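The other protein chains are all here in position, but one chain of the complex has been omitted.
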Amino acid sequence: MSNHATGAIDHHHDHATSTGIPNKKLFMWAFLASDCMFFGALISTHLIYRLHPMPGSPDPKKLFSIDLTLFATFVLLVSSLFVALAVNACQKGNLKSVRRLLLGTIVFGLTFLSCQVFEYGNFLAEGLTPSGSMFGTTFYTLTGTHGCHVGIGVLWLTLMYIRTFKPADESPWVLRSLAHLIVFAGVVVAGVTLLVSAAHSVEDHGLAIRSLAHAVRHNAVAAGVFAAGLAILSWFARPRAAVDFGEGNAIDVESLGLYWHFIDIVWIVIFTVVYLFEFL
Amino acid sequence: MEAIANAGHPGAETHAGKRSWLFTRPTAKTGIVSWLTTVDHKRIGMLYGISALFFFLVGGFEALLIRIQLAVPNNTFISHQTYNEMFTMHATTMVFLAVMPLSAAFFNYIMPLQIGARDVAFPRLNGFAFWVFIVGAIVINIGWFVKSGSPDAGWFGYAPLTSKAYSDQFAGDMSTDLWVMGLQILGVSSVVGSLNFIVTIINLRAPGMTMMRLPVFTWMTLITAFLIILSFPAITIALVELMMDRSFNTNFFEAANGGLPILWSHLFWIFGHPEVYILILPAMGIISEILPTFSRKPLFGYPIIVFSGACIGFLGFGVWSHHMFTTGMGSVATAAFSLMTMAIAVPTGVKIFNWIGTLWGGQLRMSTPMMFALGFVWMFMFGGFSGIMHAAAPADSQQHNSYFVVAHFHYVLIGGSVFALLAGIHYWFPLIFGRKVSEFWGKLSFWLIFVGFNVTFFPMHFLGLNGMPRRTAVYDGNMGWSDANLVSTVGAFILGVGIAVYFTVMIRTYFKGEKVGRDPWDARTLEWSLPTPPPEHNYDVIPTIHARDAFWYEKTHKDEIAKETAEHAKSETAHGGIHMPSQSWFPLLAASGLLIGAILFVNHLFLWAIIGGGIMVLGIYFWASEGPGGYHVHLEKHDDHGDGRH
Amino acid sequence: MPLFFGGWLNWLTGPQSTIDVAGPVAESQRHVFYVTVWVTGIIFVLVASVLTYATLKYKARNDSDEQTPTPPQGHGNPFIELGLIAASVLALVFIAIPTLRAIWYAYDVPAAEKTNALEVNATGYQWWFKFEYPSEQIDGVGPLTTANELVIPVGRAIRINLRANDVMHSFWVPKLAGKVDMIPNRGNHLWLKADAPGYFWGQCAEYCGESHAVMRFRLIALAQKDYAEWIIAQKAPARALTPPSDGALAKTQPAGYAFKNPGRNAPGYSSAFDTDPLAAWLKQQKPAANENPVLIAQGHDLFTAKSCVTCHVVRGNNMGGAPFAPDLTHIGSRTTIAAGLLENNSVNLHRWITRPNEVKPGNKMYLGINGMPGYMMMQDDKLVPHIVVSDEEAPAIVAYLQSLK
Partner (left out) sequence: MSAPSPAPATDQGPPPENKFHLLVKIAMVLAVITGLEVLTVYLPLPKGVIVGALLVMLSVKFTLGIYLFMHLKWDKVFCTILFLIGLILALGIALSLLALFKNSDSVPLTSQQAASVTVAPALRTG
């Protein structure tokens, strides 16, 4: 998001900052310290209400599907690995890997979000609503806030990905990048729709090609958008003249990575404290 | 990269023509555009200062209405409802729109100068923080102009009074939504601004400016910034939960569905107590600059003052429940919070003692800033003592929510924060505007304020002990409160006159005041080595720091410093001159998206609010795409900064 | 005038003074306060003298003073600093010990007095207090319930369970004990004891909405015998006065008082009452001499006709009512109405039942509550009048309510 929003002076002039830590990195760590308090307060709220549940409040054990949550956790973990590798690759100036890894992170991040949408769908079907019970209230708010963080992360990843196509010469690029972004958004929405629908039909018909086909058939528009979008995206990604993205941007990717890892870590906490503890 | 490359290599200008018109950087140095697009920390500081002083007058005006209503028993000057709106807005305005931004004004203007930096670490983000602050201020104050009226739930908005069931007088009431939304926005501004200050102080210090050489004001800025980033998330969460309750019918604070209103109180005060130190630490920083300067001595016990500041900040997170002694927490919890609270007296006392140590053996010049600073020491100490009385939980169970508390916090907030900020304005006025306030008028305003303040708030201790609860629009004449209230109201008007004199004198001085040159106070810290007003790029040559009171050292080692500066100047020119960040429209654009979104949201047009969000994202996107930009100031050609720009 | 020195003391002896206390709990809290005053006072004198001395001694008196060479640039003295830190800690210990003792003391009834303690439930409503005596059950009704005036026996520990029905309130009788909040969905309690019979002022001490300022109550401490009598009287159903059956009912009756609207926020207290409030209270328990049975019967009918009964219980005369409105069974025996705001006399009652919103803006009797229409009701998202008590009708209702001893 802010790959160029920041830090000009030190970069150019006093080559080193007073501490040797790049400004952006310091900024990120301070922000994450603040975010600890943010999630700390939110998770505390959830736990406080779990300490003395209202009589007749829903039993989370019956609702939670540990398989799904475990799957989502692995997915987020892999995305975290990808972004770590992307930083590594960027530091070595390996542009192609950076792009691939960013895309991988995005795909896994979206898969995680799809899991969440799927889970919400199931819970709502079971009658757990944000307003119906305190458990619903805190559960949806907590995981929803985490989901928003993931969403922002995906947006940032996408912008970073598009950023890697910025031409090295000064040719105008904003409009192209905006178009790129919009197509990307279309693909994402269509993709998540397909994925959630596929998950539902897998649930109904078992894991088989048939159920996937079913999902595609029922979401023809989404499937069309998805396919067309992918085509345009690969056209956008065709090899071209030199780009303005290299080792110097490693710090940008790294800041993004810090944010993304932190989301993963928060999920690690949520996984144990919100999900696993309920099974005791 | 492009922007940096652009700035770094002469000749890069040739590419500039190919840039999208969208990214043409504004270059006006005067006029409205220059202010709307500024990234200069000094200008942003002034914007903060002027807005804060405006809101100080608004908040003070509200306070006067409160005092008029309370002047006599059973008064009918304003209605209960208006009164409730008035104290809510008075406190919200004073805390979030006057004192905090006034501190931020000093952080912005003074701190980078004190550490020998050319600007803050992220100049455009700094502009963004200011515009977001303005957005928050607007949202909170919309209530004056719409049918709902202003927020009326008190400045700590205890649940469930803020819930839909108890705050909607009629369908579509949005006063509480305005408050909730406004505070969230102000939180964003404060956190973003503070992250910037943290990075700046830690990373942009001039060579030789070690952490233990930082001026105390800068240290307090750093600690305050930490308090802000660590405490605001708590209130943000509380506000988000409340917003969910109000807008999407969740149950966080709905008692009937298992909600615990007291959770709001905890979350609020987890923020709220650090918040009061956010209000006082910058003030303490200012005092720690003024006292040494006017005593012509270094600060007594610098390391311990710094350490105790950090200590206060840290302890401040462990005492929040002292605002909740009467909520029935149980003996153990009450005792624990009671003792923790008392512990804060120790580091605070250390500061008082060291300030006195600074005076001891000095040569005190009783100029106006010094008067305000000494007034601060007295009044803050006094307010601190009533704080200790609150800290003793059994005593507090009588004082809580009585006028004793009102007395306590006005002593620390006005006698503390406001006195120090007024001192700071006097102190740095010559640096910022190159003119000095006349001693006579300065001292007159000081004495009016000092006397008026004490006449207003001293009797409130008695009112509290005599059982007068706060937040009451009327009281009966048979309770023994009438005299003290009348005295207090008279005092408030004396105080008002004092403030009026103060402002008038400041404005007059700005236009007609006595002109002064560099360093009129014979001061000690780096910012005074600059000409007045400081040039846009602050330092012609980034200074090298050799001692704690850097400028005092420079003054006592003139030759050595001159030689060093000349050398550095040479190497700096070799680097292509002074690099300055370009102005930008996008912080303003992003903030205005926030305003639009917020207004739509509080009107419960949730989907439309996405438009505002979209504008904001677009603003940030362009902001990211345009790059930091930058241009060079070449001192050898022009001593001015009009040229050398790409 | 309190502006000369002795006057300060007058500023501390009001009816809600926390200094001029009347019970052991408030006394223990005052004791802690005094300790803090002494300790901080001594520190203040010490620090202030040093500060004054330093200011005066080192002050530059004229311009030439300012030109003298710079003073020694001392940076600090660790021994002084550590010494002062130690001294501060010591001072705090002096405060901490009585603090801790009083925290535990005030938390709950001491073990020795537990068996003899009286338990009362107090519930805060916007903007009045309900009091229940769980130990005084009335057959087929539940605990004895009253409003806005809490009557307790002297010398017995009273444990008050604090509940809130809508928003937060706080229970505060300064002369007897520090406040404890009434918080929705939370079970709080406090205890207090009155040393001698007395009439005490109390007030809600947590901001609770528009009329928070006028959410008050009274606490009456009675000798054991008076208390027992009061309990018996209160447990009885409402008094029934049979009017003479000579058709006088049809005629309008004289009011017995002159009413002139005193206007918004006009005080409801009188110095006559304040000279001996306890005596006034005792007097209020007895029926008035000049009762007019016809007027009262008219009032009784109006009370039903105006649908006051949808909210208010008058046990014996009408049951039902609603839990969120004060029980009026013995309203005539209370010294105040509208939650301790107005003294209970004809004019004030008249004022309250004809113009509740002028006395107490936004009150629920005026606006309606929980779907029950009050003096106003919601129609098509607009408030429209529902109950109108005219100045002509009011005297009958006033007489009826006053008869409910």
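Letters A, B and C mark the chains in the order given here, with residues in each chain numbered from 1 onward.
Basically, a contact is a pair of C-beta atoms (placed from the backbone, for glycine too) under 8 Å apart; a residue touches a chain by one contact, two chains touch by 3 or more.
Predicted, not measured: the structure shown is a model, and the values here were computed from it.
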item: Neighbouring shown chains of the undisplayed chain, as defined at the top; value: A, B, C
item: Selected residue (touches chain absent from view) among B:Leu113, B:Met181, B:Leu230 or B:Ile615; value: B:Leu230
item: Which of C:Arg163, C:His212 or C:Lys405 contacts the chain that the document leaves out; value: C:Arg163
item: Interface with the unshown chain - residue positions in chain C; value: 121, 123, 132, 134, 141-142, 161, 163, 165, 185-188, 313, 319-324, 370
item: Residues from chain B at the interface with the omitted partner, ascending; value: 202, 226, 229-230, 234, 255-258, 260, 262-263, 266, 270, 317-318, 321, 328-330, 332-333
item: Missing-partner contacts on chain A, residue numbers; value: 19-21, 25-26, 29-30, 32-37, 39-41, 43-44, 47-48, 51-55, 66, 70, 73-74, 77-78, 80-81, 84-85, 87-89, 91-97, 100, 242-243, 245-248, 254, 257-258, 261-262, 264-265, 268-269, 271-273, 276-277, 279-280
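Heads up, the rule we're going with is that only the chains that are shown with their structure count from here on.
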item: Between the pairs B-C and A-B, the one where more C-beta pairs touch; value: B-C
item: Whole-Å separation of chain centres (CA-atom averages), chain A against chain C; value: 56
item: Distance between the centres, which are taken as Cα means, of chain C and chain B, whole angstrom; value: 39
item: Where chain C touches two or more other chains at once, by residue number; value: none
item: Residues within chain A bordering two or more other chains; value: none
item: Of all residues in chain B, those that touch chain C in their complex; value: 73-76, 79-81, 83-84, 152-154, 158, 160-161, 165-166, 169-171, 255, 258-262, 295-304, 326-328, 330-331, 334-335, 338-339, 342-343, 345-346, 349-350, 352-354, 356-357, 359-366, 374, 377-378, 381-382, 385, 388-389, 391-402, 459, 462-481, 483-484, 487
item: Chain B-touching residues of chain C, taken from the complex the two chains share; value: 1-3, 7-8, 10-19, 26, 28-30, 32-33, 35-37, 39-40, 43-44, 47-48, 50-51, 54-55, 58-60, 65-66, 68, 70-78, 80-81, 84-85, 88-89, 92, 95-96, 98-100, 102-107, 126, 162, 166-168, 170, 172, 174, 177-181, 183-186, 188-189, 201, 203-214, 263-269, 271, 274, 361-362, 381
item: Residue numbers on chain A that touch chain B, as the complex places them; value: 1-14, 17-19, 21, 23, 26-27, 30-31, 33-35, 37-38, 40-42, 45, 48-49, 53-54, 57, 130-131, 133-134, 136-138, 140-141, 145, 155, 159, 166, 168-175, 177-178, 181, 244-246, 248-249
